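I am attaching a structure below and will ask some questions about it afterwards.
Complex shown without one protein chain; remaining protein chains in place.
Up next, subunit A:
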Amino acid sequence: MDIFLQQIINGLVQGSIYALVALGYTMVYGIMGLINFAHGEVVMIGALVSITVTGTLAAAGMPLGLAGLCGLVAAILSCMALGWSLERIAYRPLRGSPRLTPLITAIGMSIVLQNLAMIVWGRNYMTFPPLLPKINFEFAGTHFTLVQVVIVLLSAAMMAGLVFLVYRTKLGMAMRATAQNPAVASLMGVNTNRVIAAAFVVGSALAAVAGVMVGSYYEIAHYQMGFMLGLKAFTAAVLGGIGNLAGAMAGGVLLGIIEALGAGYIGDLTGGFLGSHYQDIFAFVVLIIVLMFKPSGLFGEKTGDRA
């Protein structure tokens, strides 16, 4: 029972990160029907930028907490710029082309970004500075750290902010209008190009925060870290129903918990044949099951011709 609760908590933490990244996938998909496979790389760039900025400032004598905050802000700003440029350079010229074209471009951009990051930051694992003091909590036989608490709370706050943005502001309304009918939205004066760019920028800001979270959770960052994380978050978005904000959040948390429970019990289930390092299979088993039995996801309304 202790393991069960413990794994639920671990899953919740990991799932909050998935959810933040999944929101980026789902926003872009909801508005323009594109799966931006380069989104995981935006997370990676966010983590690496924050390491560099935090490290440089801390080395210059700034207190670590403040340096970390500057690193986070720098990561957010550079990822927003990156998201904007991705849309501008890679996807906008392909507006109106067959659906497969931007999808392949997205995979291409993902490879380009990984290699750029490798050139800039090198091939080695980089240690993430401990931004928060190592405080441990104990509750009902489970253990968790301050970092984990902050990750869950910060994710929840970011998600609430996003929901507010989408459902209560003029930009959000323009986003929803564009998602429903781009032609009519533009006739009503909505600059749909700008709305699409905004979806990339906002999604990338969330990705940057997720990147810093992953970095400080595992205390490590690497130019390939975005790949698997991106695939998992994509799975989370599909699980929740891609294009649906609530779905991405629920899908992310759910996937994190499924994975954590899977990792916790896989040894017992297979009689020790498979260890917890096989936890990655759970995400993809979930993806396959969802695609087979409920391709529209848990919260999805219609998938129709979009795929």
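Just so it is clear, a contact is a pair of C-beta atoms (placed from the backbone, for glycine too) under 8 Å apart; a residue touches a chain by one contact, two chains touch by 3 or more; residues count from 1.
Keep this in mind: contacts and distances are computed from a predicted model.
Unshown chain, UniProt name, "TPP-dependent acetoin dehydrogenase complex, E1 protein subunit beta", "PTS EIIB type-2 domain-containing protein", "Amino acid/amide ABC transporter ATP-binding protein 1 (HAAT family)" or "sn-glycerol-3-phosphate transport system permease protein UgpA"?
Answer from the record: the omitted chain is "Amino acid/amide ABC transporter ATP-binding protein 1 (HAAT family)".
Of the listed residues A:Ile9, A:Met109, A:Ala177 or A:Met225, which contacts the missing chain in the full complex?
A:Ala177
Which one, A:Asn115, A:Asn191 or A:Ser276, makes contact with the chain that was left out?
Once the missing chain is taken into account, the touching residue is A:Asn191.
For the chain that got dropped from the picture, name the residues of subunit A it touches.
Given the touch definition above, subunit A has residues 161, 164-165, 168-174, 176-177, 180-181, 183-192, 194, 197-198, 201-202, 205 touching the missing chain.
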